[in-house]
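Can you read through this structure? Questions will come right after.
Apart from one protein chain that is not included, each protein chain of the complex appears where it belongs.
As written, the chains take the letters A and B, and residue 1 is the first residue of each chain.
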Amino acid sequence: MKIRVFASFMVLLACCFGLIVLADNHEEENNMLVFPEAYTPMKVNGGGKITGLVKFEGEVPEMKKLDINKDKVVCGKEPKFDESVVVGENKELKNTIVYLMDIVKGKDFDAESKKPEIDQEGCKFTPHVQIVPVGARLTMLNNAPITHNVHILLNDADMGQDINKSQNRMLKKLRIKGIAKAGGPVEVKCDIHSWMKAYIAYVPHPYFAVTNEKGEFTLENVPPGTYKLGFWHEVCGTNNKEPQTVTVAAGGEVKQDFTLKLPE
Amino acid sequence: MRTTFFVLFILMFSLFVVTLTSYTQEAPEVSERGKEVYEESCAHCHGIEGRGDGSAAENLLPRPRDFTGGVYKIRSTESGELPTDQDLFDIITNGMPGSSMPEWESALSADDRWELVAYIKTFYSGFQELKESETLPRLINLTGKVKYSQESVEIGKVLYTELGCIECHGNVGRGDGTSAPTLVDSWDYRTWPANLSQGWNYRGGSTTEDIFKRFIGGIAGSPMPAFEGDTFYHFGLTPEESKRAVELENKEEITPEDEAEYAKYSEKMENAIDAALDRAEGTELTPEAQKIYDDAMKVVYEKSWHLANYVKSLSPEKRPEYAIGNNVLRSQYKEGDLPTFDDAEWETLESSYYPLVGQVIVEPRQFNPTIDSVNVKSFYNDTEVAFLFTWDDRTNNTSVEETENFGQSFIDGLAIQFPVKVPKGPTDEKPYFLWGGRKPVYLWQWMASEPETIKELTAKGMSNAGLQEDQGNVQAESEYKEGQYRLWVKRALKTEDKKDLQIEPAVFVPIAFSAWDGANGDIDTKRAITSWYTFVLEPVPSSRRFIYPPLVALLSLGLLVGLRQFVQRKNT
Partner (left out) sequence: MKRVSLFTICFLIFIASWVFLKYVVGGLISVPIPNSVIAMYMALILIAILVHVSVEDTRFEEFIRPIHETLVDEKRSTRRVVLAVLIPILMLGYTYTNIAQKANPAGDPRVAHPVPPSEFILTHKDKEIGTMQEVENPYRHYEKDDPEEFKSHVENGRNVYYDNCFVCHGDHLDGKGHFAHGFQPLPANFQDPGIIPNFQESFFFWRISKGGPGLPNAGTPWNSAMPVWEEILTEEEIWDVILFLSHYTGYSYRSFGEGH
């Protein structure tokens, strides 16, 4: 009798422990992208296409108005809002990354995506989510006579030391060194203008898309096959635990929509 | 012959190796001893696992370092690099002024400190990886130092504005830049830009080299960016080329020749930036690229030394002497009217320096005060006494406000405390230094919301203070400018009010201060304080000092002459 009580107690304990471990892992994985272990670029002929729409479900949070407390002449021309959840008229969700998690062979980056840029016009990072190929140099644009600092929080994603470079008012362009390791998305901020915040994903292959105002995304020239389709959103999280499976036929088009909601 | 040569060679070589190794020492292998010392002396703040979460951490700002991310503020290495062992050893040895990290030189032996370095490195795997890769972190190049001179300071001053230092550190460096109130560190805790006029609080030391290293390498984990080469305008051009390029940029009509000339400069800049980025990414540079990089950096280093010299010029060499012992505040006698708020006559006096510390005695407590000190000057005449109080505060808070990230901010203030009755001699008890106790204190309270008003209070303890019925005996005028408050106060030496302090010349009067920085959450008992100090209306130097000494001299001469006369007369 006693042994049984003891045994069930131990089982209970083990379950609790297991739950804690799971919960821990859950948190760790939740906000990061998933990459293949290796990726080989090749020429893709007759690839397919994945398109879709990302929608938001639930009550749309109000976009908080940002407190523009300095350089008001340039930065405060028009009111600015927190861009962490941007939802359109028909509940389309902007700034969501949709990507292939497990592709190991496919097209190479095109010339344009190898020169990523983030503009700081009006003291706001545009785009809010930027995809940067591994090793590519990011260019920070600054057309106003305003001093910024480009502070990329790599350390939070275990990608080495943070980058924090000053971009004074005379520097129209500042180039940021390439990062050899895939990871992120990591936050980029400007300490001088505390409201400025955006995300950078350092990625090893080009099958990444960020949804536009209409919530649309397109992944083109995908070699035929079955893939895991993942998404990432700054607030709504990821589907890393239950990725969507899609099968792409040669020259075909697959439609896959997503519906995201706020985490509980 | 050959043997001698060989022996000489070996000797030279070992000498070379010895010099190299003694130049920057490296930590020993990790040992039990390091763990033991860490757990006994460091873990209460930095945590057993080095996460910066020891039991004391909660009360401290800046927070104790989290060692698990390998983020170190004070380095002699370039941006993005880990610190050297020597860097870690130096921080343990010297502590971090202005924070709660003490110096350990007096408490731990050098061996123990080295053991600690080795142990602390185990919290972050990057140190091990670096060791395995058999590379060393890149040191900041300190050669080519520009000597301190007024000329260099002037150049540095221009750069200070151009590079945007003022955004956080403010116009004259008191840490009052417009971005100062919103800064957070990499762990989202509030952080303040350094007040550059207080070199004694620079976390990593205040030599020109220290300043240069913080500037070039940045302060990791804080908002302070690295000023790497390509963050300078026209990186890659010589000063002359840069001047010419600016001319071309501002020219209205551009000829094809101009265009060609500018293209040449553009290419030069592109090449320099490419070389700098290649280097930062870890690519080995070709000799040509290395040359381009070195040439470009020469200009950058020179500018950086000028900037370091300027920052150095903002602070006195040493923390001022505290106003204790014989260094008390001496109010100077002046005939006629006392100087007003703006009077240049205040410049003729030296300030007395009163260091402030957090009020940690009565809840709620302030463990992290942001006001370093109050500086005081004073004049008096036959009927009145005037004081000028100055203190640095990075923000001007005149009302209670809700902030974006840091809760409420309150109103700045200063209170000057005296006993109601001056103790008679050194054995007579003063009131309790924290707003009185058994014996009452008399207070002048000033708030930034009413900059021209001093309220008179009587208190018998922090929770037992009340406005006096008779107000308006004290005149006040104040100003907030560039991170500093100036408060001018004037009162009659004698008042009718029995609850007031009556001030007499040549009597040593206890004085103490409380200061509130509203942006730091200071209100009520949460504040910075001093214990009792002393001030005195310095008696007018007696005019006797011009009468008696000559009299005495004459008298002694007379005595000598008289003695000679007496002896001569006796002889004859």
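Note that in this section a residue touches a chain if its C-beta (ideal position, glycine included) is under 8 Å from a C-beta of that chain, and two chains touch if they have at least 3 such contacts.
Small disclaimer: the values here were computed from a predicted structure and weren't measured.
In the whole complex the chain that is left out makes contact with B. When the whole complex is considered, the residue among B:A110, B:L248, B:L467 or B:L560 that touches the unshown chain is B:L560.
Looking at chain B, the residues touching the absent chain are 40-41, 44-45, 54-56, 58-59, 99-100, 102, 104, 106-107, 322, 324-326, 328, 330, 355-358, 360-363, 367, 423, 425-430, 432-434, 437, 506, 508, 529-532, 534, 536, 538-539, 541-542, 544-545, 548-550, 552-557, 560-561, 563-564, 567-568, 571.
Everything that follows uses one rule, which is that only the chains that are shown with their structure count from here on.
A separation of 41 Å divides the Cα centre of chain A from that of chain B. Put simply, chain A touches chain B in their complex at residues 67, 69-71, 135, 137, 147, 149-151, 153, 155-156, 160-171, 174-175, 177-178, 180, 191-194. On chain B, the positions that touch chain A within their shared complex are 69-71, 79-82, 126, 162-164, 167-168, 178-179, 181-184, 186, 218, 220-221, 223-228, 230-231, 233, 273, 277, 280-282, 404-405.
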